[in-house]
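A single protein chain has been omitted; all remaining protein chains appear in their positions.
We just call them A, B and C in the order they show up, numbering each chain from 1.
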Amino acid sequence: VDFRSDNVSRAHPAILEALLAANQGPAAAYGDDPATRRLAGRFSEVFERQVAVWPVATGTAANALSLAAFTPPWGTIFCHAGAHIAVAECGAPELFTGGARLMPLAGESGKITSPAIEAAIFREGDVHATQPAAVSISQTTELGTVYRPAEIAALADGARRHHMVLHVDGARFANALVSGAGTTPAALTWRAGVDVLSFGATKNGCLGAEAIVLFHPDRDARIVEELGYRRKRGGHLLSKGRFLSAQLEAYLGDDLWLANARHANTMARRLAAGLARVLHTAPHAPVESNQIFIALGAAVAAGLRAAGFLFHDWPGIGDGGCRLVTCWETTAEEVDALVAAAGKLRSAQV
Amino acid sequence: VDFRSDNVSRAHPAILEALLAANQGPAAAYGDDPATRRLAGRFSEVFERQVAVWPVATGTAANALSLAAFTPPWGTIFCHAGAHIAVAECGAPELFTGGARLMPLAGESGKITSPAIEAAIFREGDVHATQPAAVSISQTTELGTVYRPAEIAALADGARRHHMVLHVDGARFANALVSGAGTTPAALTWRAGVDVLSFGATKNGCLGAEAIVLFHPDRDARIVEELGYRRKRGGHLLSKGRFLSAQLEAYLGDDLWLANARHANTMARRLAAGLARVLHTAPHAPVESNQIFIALGAAVAAGLRAAGFLFHDWPGIGDGGCRLVTCWETTAEEVDALVAAAGKLRSAQV
Amino acid sequence: VDFRSDNVSRAHPAILEALLAANQGPAAAYGDDPATRRLAGRFSEVFERQVAVWPVATGTAANALSLAAFTPPWGTIFCHAGAHIAVAECGAPELFTGGARLMPLAGESGKITSPAIEAAIFREGDVHATQPAAVSISQTTELGTVYRPAEIAALADGARRHHMVLHVDGARFANALVSGAGTTPAALTWRAGVDVLSFGATKNGCLGAEAIVLFHPDRDARIVEELGYRRKRGGHLLSKGRFLSAQLEAYLGDDLWLANARHANTMARRLAAGLARVLHTAPHAPVESNQIFIALGAAVAAGLRAAGFLFHDWPGIGDGGCRLVTCWETTAEEVDALVAAAGKLRSAQV
Partner (left out) sequence: VDFRSDNVSRAHPAILEALLAANQGPAAAYGDDPATRRLAGRFSEVFERQVAVWPVATGTAANALSLAAFTPPWGTIFCHAGAHIAVAECGAPELFTGGARLMPLAGESGKITSPAIEAAIFREGDVHATQPAAVSISQTTELGTVYRPAEIAALADGARRHHMVLHVDGARFANALVSGAGTTPAALTWRAGVDVLSFGATKNGCLGAEAIVLFHPDRDARIVEELGYRRKRGGHLLSKGRFLSAQLEAYLGDDLWLANARHANTMARRLAAGLARVLHTAPHAPVESNQIFIALGAAVAAGLRAAGFLFHDWPGIGDGGCRLVTCWETTAEEVDALVAAAGKLRSAQV
């Protein structure tokens, strides 16, 4: 049973069916196909305003292109020290921006705050220093927590005071969206001041499909024009674009994305509750989406592995610290099996 | 009926079946899945030597990463003036190399020669000039012609005299391979001195799958190590890598790639022969693969379009110059229909 | 006697005196010193309009920064195939633009024309290709010829039609300026449509001082802001800036720059006339400034070298092709000595 990551999961059957359906007759290449042409409209409905959309195959591409669109080579990008762009993309933001600077910040529960950014800004307007250009947050964060609209708005306000844009790495955007009651895609993004979103779909049921969503295409007309060149030049414009867009259409259709994310989050809560019950251990960070960070204890962790459960170690959060990730296809039986096994291992210890 | 490009074609059903088959259970992410781990072995069989392989989703990525692996920022890359890397990748080689220089060369039938490269080399070893680093040829060429092993060997010899590597943009490698009788993948690449190949599969039946094939992984151990970082940093390491590798496996399996390419080439020859018969016009370049460049005459070109045939204009090769591309799913009926329509249009003119 | 290049020459004594004079008391660093603050005013007088100025120590820096200011990473820069930026700066434009493309063009007498540029533009507005961004000409050209205002205006018109800027590599701007009767700095630049100039001073009497001159600082306010960061980031903002600015002030003061250039040009004409007289050979290109390209004949060239004259070979312009460069300190005696020696060598042959 695999709790390593949501990207070890299969593609959802509906996504594969969409690929089969898209495989009819010839279709213009490089994004001039009907599915891709429908995409901006579909995303605009979802986000309740006219947006511009560029599908790409990886989240790293979505992040790096989004940031490059708004950050000059001498720009500074503020992000959490544990942000995916800072620790897991091998310098992609630097490559695509032409050498901008990431400024990693500490912050509780994987989140950064406007005061921390303010404190890190220096020599604004001075040619000797790189200049504030963008704030990038992850939604959900790398600790599985979720920024609330008010938190995002505060960051956006702070960003604007320094003429920065606010970018969201939404690799798990759906999981964040369904986490809070009554939140909408709009409320979680542009209404709170987000300028550009890396909209993730791969982890939540696609084969490999993400989208850059720009919320102010009119205001940012130059960015729109430039992004086309940036994407092509980065090797991220797929020739048979229909197969990328078809995934995204199916993902957004029938609210598959929301259903998948809700299920994954439910499984995570079930798992966290179960582990709390049998281990009497609180998770390292609030379980607000589909990731659990918890100190299982070394013996329990080892025992679970021996029993065939897969998950990643997570150093720095206590004895036997690990990350457990649920996804759209995690079953209650799998969750319960892990909880039961953990319970037995704990009992044997005591 | 669509003769615009082979990338308007569908994916072959066998490729989609492979995706469905790959969608079983969890699989390790980022290329650590079984399908990807099998890939180097399969390519090594095909090329009759131990090779290293990096699957990517686009040909532009394969080209840019291959070239960046061997070209320092102050390097010069010699290629045909009409090469895809020079006219259709929006500067991707420059982005990934950190600013290397493309040196476009003229050449008959889309091909470059060693003497032309020699003539273009200047200030070797002099810090004032960018330095010879790579020769890049397209196979098939952008005019649909095919480099023979002896031509490749001559280029490789010339390249080596200046410590350059030889790269092949094999977006249509299969079409080139089946073009000449008795040629093998090995004979067309490393045996003739090719160092690195962008192995194309998308145009010939995949959804979106290419591979960088490095022929001397032991000799080029540093390149091998670096390519992993380059690919990740470029946003070209897919998380659910199994879906990329499954395409390539199926493509190479049962010789699907060869069958598809043979069919496309056969259709192109049939089309060229038909057009020669009814228009009495020789193509602009020898029809050695699945592309035909021909001056249809403006009236015939317009008439065919009016009748629903799709194809691209190709300026500079005569009146009504156009490009007609066949692919794995082009039918003899489609070819014959275009020929018949062209014949009628011509008769009406006379 | 040294005719290799004008950059083998000494600094003019007046320039060194200016350095000594500038070496009084402390002065604010990084361009906030009085000499640097006076610079824009002085250049504005010379060019008869408000300009913005950034002093740098090398012509390569001036060129690369000027071009980077106006060229996105996916931009194309059109220039002569023999342009200094294309053959003698080791890819500096690529480094500073983040990977833009140089498009080398053929052209008589070292000059390019608008039709040649038009013919080389392709796929404008198409994301697959790099996009027209700048036209760069050298003044004087690399063959010592001089663009006339009307020629420049034609290039500027053509450039504007494609939203490109016109850059002048003025490494020998003074020599060009004094070449034509009645030309002014304004007439040779912004009045003819030049947007940005690399103003050279090193070859014509300085130790190492050039300046980027931007002719529309109001219109190009964003460029102005960005250039400060670009220069610093390139390592081209000198801490003790007074020593750079003092050179430029002295160079422009008392019309030293014009006197030096006039002398160099006069010596070149004398040399060309003398060689024509004794060798009966016309130079390869019109001698309009301080460079002579001429086929001396192999025996004469060898004989002159044996007699201690220094100059560079220049392949491709005939038997014994060479370049002879005069400068501010070349004497009539040196010129006459070379002519006399050439004459004797020729007589001996006949």
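To be clear about the criterion, a contact is a pair of C-beta atoms (placed from the backbone, for glycine too) under 8 Å apart; a residue touches a chain by one contact, two chains touch by 3 or more.
If you're wondering where the values come from, they're calculated on a predicted model, not measured in any experiment.
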Among the chains presented, those that the missing one touches: A, B, C
From C:40, C:57 or C:264, residue that would touch the chain that is not displayed: C:57
Sole contact to the chain not displayed, among C:51, C:92 or C:112: C:92
Residue in contact with the excluded chain [from C:180, C:234 or C:318]: C:234
Residues in subunit B touching the chain absent from view: 30, 72-74, 98, 127-128, 131, 226, 228-233, 237
Touching residues (missing chain, whole complex) on subunit C: 2, 4-5, 7-11, 13, 16, 19-20, 23-30, 56-61, 64-65, 89-92, 95-96, 202-203, 207-208, 229, 232-240, 243-244, 310
Sites on subunit A contacted by the missing partner chain, in the whole complex: 73-74, 87-91, 94-95, 97-102, 122-123, 127-130
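Just so we're on the same page, only the chains that are shown with their structure count from here on.
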Interface residue identity across copies subunit A, subunit B - same or different by half: same
Computed distance of Cα centres, subunit C from subunit A, in Å: 51
Contacts with 2+ other chains: residues of subunit C: 73-74, 98, 127-128
